[in-house]
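For this view, one protein chain was removed and the others were kept in their places.
Take a look at chain A:
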Amino acid sequence: MNPLAATILQRLAADGGFVSGGQLCGELRISRSAVWKHVAALRKSGYAIEAVSGRGYRLERLTGDPVQEEVVPLLDTASFGRNFIYLASTDSTNLRARALARDGAPEGAVVVADSQTGGRGRMRRAWVSPAGVNLYCSIVLRPPVPSVRVPEIPLVAAAAIHGAISEECVGLSAFIKWPNDIIVAGRKLCGILCEMESEPDCTHFVVVGFGLNVNLDPVPEELQSIATSIAIETGARVSRARLLAAVLNRFERLYFEWLGRDDLSFILPCLEAYAWLKGHELKIEQFNRVLTGTEVGLSPQGHLLLRTADGAILPVSSGEAHLLPVNHETRPA
């Protein structure tokens, strides 16, 4: 977006009522016809701007697209989202964010895409990323903590995204599936992929990427049994800009707090209260073995604590957790 057009948009969004053409000319030091030209461009990109002779311009509504002009005015952060890159389409926001981080992008830098052509999760699994409906976002972090603490970040991100979704979407009952999936009614709403580049004693950066199904409706048929969206669950469309701002605001607060702590103890109550696997019989598939047992909580480092058949408590740090079928009837509603 042209910077002058962006300024006009922000001015109109902040005011809410009519702003006269003369006022905009004075503030931006441009001509009336230039103001008109930028308003025309804004309308072309989907902004409903009313123009009334003698009163000026008024923004009827925002598009809700996760663009800088709509997200940044809603931020209360110090660094998250202050460096904001929006791409109409890209291969993968994590790849873009990692490239930017290698080139020195600061902590809190954000890459958002309207669509991804190579959206992916762990182990290069594909993440369906159509345009105009969802959030695909990656955040650069440079945590000044020993590298052994860095694997706690996926759980901080999950707590932040879960909190933001729950706050913005009243009535949505979301859970956190250890360690960092957001689940509604047993289906995935949001996936998080954290990637780190480091040397043995020095973390260069961490990229926290997430794909959040917002207004996607319907979910592609082949994914309907495992994926869902906010629109499907609540019947309401949500502003992606508002949701992204809520995530960034909450994530920065939790992340800064986490930096000052020794572990995840401060968010364990939240992680455990919304734990999808809580207290259930599980099967955890690891690379070449399968663990079974009962979930009995989380360690302060975020390990899943599994009580095995012999009564031992095993801290688990990797693997795919599955509920054993017998427990589906007793899932929380």
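In this section, a contact is a pair of C-beta atoms (placed from the backbone, for glycine too) under 8 Å apart; a residue touches a chain by one contact, two chains touch by 3 or more; residues count from 1.
Quick note on the criterion: contacts and distances are computed from a predicted model.
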Hidden subunit of the complex - UniProt protein name among "Nitrite reductase", "Dye decolorizing peroxidase", "NADH-quinone oxidoreductase subunit L" or "Biotin carboxyl carrier protein of acetyl-CoA carboxylase": "Biotin carboxyl carrier protein of acetyl-CoA carboxylase"
Given A:Asn83, A:Ser115 or A:Ser147, the one touching the chain that is not displayed: A:Ser147
Option from A:Met123, A:Val170 or A:Ala312 whose C-beta touches the chain left out: A:Met123
Residue, one of A:Leu135, A:Val206, A:Val219 or A:Leu306, that touches the chain absent here: A:Val206
In chain A, positions touching the absent partner: 122-125, 147-148, 150-155, 179-180, 192-203, 206, 286-288, 302-303, 317-318
